[in-house]
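Of the protein chains in this complex, all but one are displayed in their positions.
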Amino acid sequence: MSLAQLREHARGRLERLGNGVTSQVWRLGFASRFLFYMVVHSGTALRRFRLTMAEIYFAGVLSLIIILVSGLFVGMVLALQGYETLQRFGASESLGVLVALSLVRELGPVVAGLLFASRAGSAITAEIGLMKATEQISAMEMMAVDPIARVVAPRFWGGVISMPILAALFSAMGIFGGYLVGVQLIGVDAGAFWSQMQAAVDLRNDIMNGVLKSVVFGIAVTWIAVFEGYDAIPTAEGVSRATTRTVVTSSLAILALDFVLTALMFTGGKSP
Amino acid sequence: MQQSPIVEIKNVAFGYDRARPVLRDVTLAIAPGSVIGIMGQSGCGKTTLLRIIAAQFLPTKGSAQVLGEATSQLDREGLYRMRRKMGMLFQFGALFTDMSVYDNVAFPLREHTALPEDLIHDLVMLKLQAVGLRGARELMPAELSGGMARRVALARSIALDPQLILYDEPFTGLDPISFGVIVRLIRELNDSLGATSIIVTHDVQEALGVVDYVYFMAAGKIIAQGKPDEIRQSREPFVRQFVNGARDGPVPFHYPAPDYAAEFELAGA
Partner (left out) sequence: MNRSTIDLWVGIFVVLGVAALLFLALKVGNLATFSGGETYNVQARFVNIGGLKIRAPIKSAGVVVGRVADIRFDNESYEALVSMNLDQHYQFPRDTTAKILTSGILGEQYVGLEAGGDGVMLKNGDRVRLTQSAVVLENLISQFLFNKAAEGKDEKK
């Protein structure tokens, strides 16, 4: 390639990069307006609670199995790995503390959030995207029914309500799994397990913060899921791309938000 | 035709993006009570015109008056008010896949009226009976054939007894029997409801048999119009090619391409 061609090539790449960035920013603005509109028009979703309940069923109840089983396994692995390291310092009685704090503060909200994004988030995106592709959304508009109020808002609130419940269940199952492995399998003292845990896990600082995190994650994931579905290109390829984008963007959002929230909440107990 | 037109399109131009206008200069007026056909090749803009009438899009130039109101003047409330007097049949039915046939037809009634369930039940039965699918009320859309799905969608679009019914390619992909059924239903429903119907299609022969008036579109403009008999006897080259399904005419068979011989690099080409 000649120098001129190389320059053109580079300029083209830079332009595309610039366009890409600006279009993402534009999209974020669009998504924010979408969120605002949806929240303002949530009257139907909340008045006709039947609709939202159906969505809680599809997003929450149908995710129960994967959340409970994953929680159990994560708790069990935490206990195994934790014991390995703790017993080297003679601190194996703190196993309960390790398992409980890890789950309640971090793993519960984050892993449950990631699982929720891949299971329920992608399902929501695919559903809305397919409704768009088969013109069901247009049909609803033509029948003078606002599709955002009728289809999108119930799914949003269903996800937001389900997420903290799933995170709490994940943590609870994980602690139970940790108990199974730690106390029953390995032989850590049951009394020490629970009592040290109770002494170390604070209701406000740890549990409430964990719940707060899961609420924030729920809002983020469901918002991304409904937006990507609604904005999907109404073809088979468009819907599949939108579903992928939901899972990827949600996961990144969860991890980024987790960092921000952890930095805000758990600043290690203020040192004087 | 002394009544004011139910749909009046004046010099409408529209494009989905600036660069490519889909409609260039369209003017038509539709009298109430008639069945109108809008025909043309794929991509000529007829579906877009239908969407402009349905106020899904606003014209970039010119005005569209539907049911006595200018679509560009309507706010959301007004738009929804107007749409409650219209029914639209989408190309493949667009039934709500998570609801049964009964719930699909009941949907507009449940959303827009406060009628009690037993009254809604009676109305749904009436509409389903009109399209001959009362026995299919419990089926899910996935269990219906294409023709049946379209009939259910038709029942749904007339649930609120609309004054204007829009059909977007209602005959696509139907077997001859379903075809005949839909064609007859369009006419019967129009007359019994006292409504006006606009059909967008490219099924010339069958459509000519049911409509009162036809508009032909090409390249975003109306190039011919008239009663079915006039159209059948038209001398206009495009209309003739369309009606006869001729291979070549004003619409060429070959997409523009460089010289054929040059393709094979023949000497002396």
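Just so it is clear, A and B label the chains in written order, and each chain counts residues from 1 on its own.
Simple rule for what comes next: a residue touches a chain if its C-beta (ideal position, glycine included) is under 8 Å from a C-beta of that chain, and two chains touch if they have at least 3 such contacts.
Predicted, not measured: the structure shown is a model, and the values here were computed from it.
Counted over the whole complex, the shown chains touched by the missing one are A. Residue-wise, the contact with the chain that is not shown comes from A:Gly60, picked out of A:Gly60, A:Gly129, A:Pro154 or A:Gly182.
From the options A:Ser171, A:Thr222 or A:Ser250, the residue with contact to the chain not on display is A:Ser171. Of the listed residues A:Leu78, A:Val104, A:Ala242 or A:Leu257, the one in contact with the hidden chain in the full complex is A:Val104.
Interface with the hidden chain, as seen from chain A, comprises residues 50, 53-54, 56-57, 60-61, 64, 89, 91, 100, 104, 162, 164-166, 168-169, 171-172, 175, 194, 197-199, 201-203, 206-207, 211, 269-272.
In the analysis below, only the chains that are shown with their structure count from here on.
Residues 54, 56, 79-81, 83-84, 86, 88, 90-92, 94-97, 107-108, 111-112, 153, 156 of chain B touch chain A in their complex.
Of all residues in chain A, only 130-131, 134-136, 138-146, 150 touch chain B in the complex they form.
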